[in-house]
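For this view, one protein chain was removed and the others were kept in their places.
Going by the order they are written in, the chains are A and B; count residues from 1 in each one.
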Amino acid sequence: MKKNSTSLRVRLPVLVFALEVLVVVLYSVFVTYDDQTNALLQNNKTQPLENTVYQDYPFFADIQVMIFIGFGCLLAFFRRYGFGGMVFNFLTATFAIQWAILVQGFFHFYYDGQIHLGVINLINAEFACAVVLISFGAVLGKTSPVQLLVMALLEVPVFGVTEWIVVEHLKINDAGGSILIHLFACYFGLGVTFILYRPSLNEGHSKEGTTYQSDLLSVLGTLFLWVFWPSFNCALTLRGDDQHRAILHTFIGLSASTLTAFALSALLSKNGKLSMADVQNVTLAGGVTVGASVDMMISPAVAYVLGMLGCTACMLGYKYLSPFLARRLRLQDQCGIHNLHGLTGLISTIAGICAILLASEETYGPSLYQTFSYRAPQQGDPQLGELQKLIPGLEAGLGRTAKEQALYQVVALGSTISISAVGGVLTGLVLKLPYLASPTDEFCFDDELFFNVPLDEDQASESVPKLITLMYLNVITFTLKMKGNAQYSYLL
Amino acid sequence: MKKNSTSLRVRLPVLVFALEVLVVVLYSVFVTYDDQTNALLQNNKTQPLENTVYQDYPFFADIQVMIFIGFGCLLAFFRRYGFGGMVFNFLTATFAIQWAILVQGFFHFYYDGQIHLGVINLINAEFACAVVLISFGAVLGKTSPVQLLVMALLEVPVFGVTEWIVVEHLKINDAGGSILIHLFACYFGLGVTFILYRPSLNEGHSKEGTTYQSDLLSVLGTLFLWVFWPSFNCALTLRGDDQHRAILHTFIGLSASTLTAFALSALLSKNGKLSMADVQNVTLAGGVTVGASVDMMISPAVAYVLGMLGCTACMLGYKYLSPFLARRLRLQDQCGIHNLHGLTGLISTIAGICAILLASEETYGPSLYQTFSYRAPQQGDPQLGELQKLIPGLEAGLGRTAKEQALYQVVALGSTISISAVGGVLTGLVLKLPYLASPTDEFCFDDELFFNVPLDEDQASESVPKLITLMYLNVITFTLKMKGNAQYSYLL
Partner (left out) sequence: MKKNSTSLRVRLPVLVFALEVLVVVLYSVFVTYDDQTNALLQNNKTQPLENTVYQDYPFFADIQVMIFIGFGCLLAFFRRYGFGGMVFNFLTATFAIQWAILVQGFFHFYYDGQIHLGVINLINAEFACAVVLISFGAVLGKTSPVQLLVMALLEVPVFGVTEWIVVEHLKINDAGGSILIHLFACYFGLGVTFILYRPSLNEGHSKEGTTYQSDLLSVLGTLFLWVFWPSFNCALTLRGDDQHRAILHTFIGLSASTLTAFALSALLSKNGKLSMADVQNVTLAGGVTVGASVDMMISPAVAYVLGMLGCTACMLGYKYLSPFLARRLRLQDQCGIHNLHGLTGLISTIAGICAILLASEETYGPSLYQTFSYRAPQQGDPQLGELQKLIPGLEAGLGRTAKEQALYQVVALGSTISISAVGGVLTGLVLKLPYLASPTDEFCFDDELFFNVPLDEDQASESVPKLITLMYLNVITFTLKMKGNAQYSYLL
């Protein structure tokens, strides 16, 4: 096996089968059914229709559509990298979820020596998978499927640890995952692409453009993400009014960012025309920006303003920051994830902190201590008993104040960014190892490298100009020869 | 800024930002959470899992798919107007929903000086949005995004008023919106296109055709509309058996019209081949035709017959009526909305009236007074008490007879058509104002006007014939010059 060959014939099967054996062994030793899935634990007190599957499965299915179809189509925007975008997304997502079931299982669903499995684990695993796919956006077209699987293999555990720190220990508000998902994914992806820097790509690449069809397919992906984003942002919030608000705010935020994206796309283009890249990406900014405060009582108007702000930051990022990052900081960010997930994630974090500082019993009533569960009085505090009269199931919290919590949010922000950036850089170093089928610069963004690509009518016609030129030169040469005279060489 | 320029650079951002400021101000002053969304109104008696979001969100999500993906793909059928079809649909729909939340909010969800917001408002707003998008079908490819936003700005309030008259005052049966949504949208759209008449388009337009790919994308849109149409028709019906029937009838109606569409497409074509335009549009006729009686006990067989009838009317409309309307009545109806929404809407209205006249306690039992709530006895009528023993929650009605109600349906039909037609004409006049970036005739149905269109392999090959011709002429000219003789000019 040659060191730098890009043939997948040996390396992909070897890696995949190794991963599969690992997964099967770990599943068979550690994974069992949870109490909603285990037949043995059902009895005459369990109501089949109250099984949590009926609460979780609709959100799971919606997020599946986002992951496999939304991301898949969105990433298929390159001229001749549609297969790569859609299909490597499929491959990477599939493995990331399998792997996240194990990794997150150890952190969150492990007891009695086993990981307990239900659809709720799948939803969590899909979030980890979304993280990997966002990071993938930074290196789209520059990585082999072998590298992508290795990236997923490494990113999921780093994410698992961060999630464990942030969710279990810092206990932050981040219902839509702006910090934990979007910022983590962004800085991890930037770390990877920093190491995988390819100077030649800064000069532009002949395959980097789009076609009419690829733009349409990509915007279809955007629409799937847009439509189901409320399910993404609300899937893990508290049931009831919290989830209801999360849906409303996500919709309003996306809606505001979409309108703004169209305005800015026209405003910032030289010829007053819209750009499809803006429609494909910038319209989605609002979904991230509302994330950290999506379940709070921020009011519909503020959700709208957040959508506008996020969109503006994202658009300016694409226009001015991305070229700068690529040329000066070795950060070649193919899909501009720093704009769509980084800048918007930062705004979202700040908005979340403001919303936390402003949250009061006046606005939330006693359910303040549910939405902000860490503010509930600690076990033993007499105030807890008072509150439990109002909200029967209220659990003891940490007795934090709003200001203390704001600090925790900042700590979470800092640690997420640092861990992810370092993790990304280290992962990038691993991806530079030989035998991982990394494409040469010339074959970046080109499906020919990893796929048997059908010879299209399109492609057939591509060869026509060559044919003409050949014939033309032929005729001219012949004519010149005939005249034995070079005076007509202007024709060439 | 030039009066007739089609550059969006200034006009689109100016309009969008003005609308956004308007929306934000109105949202912040008037829009608050409803009692299912407001944390303050939750207490130990409210069950989170009984929040109405769980009844409404699945239907909301399905209709989102129809609006953004179904309509988006369906409207992308023109050869070089795929971006316009899919993306202007995205823009217009987004604004229409934002705006309808306010307009319908004032009519239906306004109390205590505020509009109260939950997912149920979003479903209502999506219906208003569907109205705008159907009307858009009449002027597809002939209008700028600026004009489309202005159209949405004007159409939503006119629709809001009509809805208020028809639903709140006339109190009609129209679960699937055949009168209120489809007929309104149709005659509004025809009013607009009447004013925007472009004689030159009657001669045919080089960009008006489809391609293999655009036909496939468009039929994909049809399939999304087809699959989720039952959710559209049942979203606002009474829960329980009414909603169950609405789903059944919509499915059966669509199913019958699909089969019929294939038969008629073959029958009416000269060469015995199927036409994709028929598959894209006429198959959907049944969804409209069952609309006005979709929740009633019409029987599955009648739903089937309605699907067949609607499809036949729609197909004949495309074949014979549309060309006549375009040439004689200045009604250039790009997508044939008069066939798919107008003719079918009329049949549906008549079917609805028949179903109302035939409805009896024998068929419906006491739930007659729920499905036809205006027939319930008035407050104070002793019969009301009797019925309330059978149906505990039954509300007092208007004590109308079936025949009276039939009259109300006719009045609703008449007023909907008149208001919408007049509203459409007036809106058309506004859209003719300068500075709205209206495309010239030549650039109708052409994405080049408003988008940075990628240079495709397709397009690259388009220039090949020109290149050849140029070279060919070059060679000939040279040869002739060489011989100093015009006798070979037949080659040109």
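As a convention for this text, a contact is a pair of C-beta atoms (placed from the backbone, for glycine too) under 8 Å apart; a residue touches a chain by one contact, two chains touch by 3 or more.
Bear in mind the structure is a predicted one, so any value in this text is a computation, not a measurement.
Within the set A:P58, A:G209 or A:G399, the residue that contacts the chain not displayed is A:P58. The chain that is not drawn here is touched, among residues B:H116, B:H182, B:H205 or B:R245, by B:R245.
Checked against the hidden chain, the listed residues B:F30, B:F109, B:F184 or B:Y304 yield one contact partner: B:Y304. Per the touch definition above, the residue from A:F68, A:F109, A:F159 or A:W229 contacting the chain not shown is A:F68. By the touch definition given at the top, subunit A reaches the unshown chain through residues 7-10, 12-13, 16-17, 19-20, 23-24, 27-28, 31-33, 36-44, 46-49, 51, 53, 57-58, 61, 64-65, 68-69, 72-73, 76, 80, 82-83, 86-87, 90-91, 94-95, 97-98, 117-119, 122, 145, 213, 217, 449-461, 464, 467-468, 471, 474-475, 478-479, 482.
In the full complex, subunit B contacts the hidden chain through residues 55, 58, 62, 79, 209-216, 219-220, 223-224, 226-228, 230-231, 238-245, 247-248, 251-252, 255-256, 258-260, 262-264, 266-267, 269, 271-276, 279, 283, 297, 299-301, 304-305, 308, 363-368, 371, 390-392, 458-459, 461-462, 464-465, 468, 472, 475-476, 479, 483, 488, 491.
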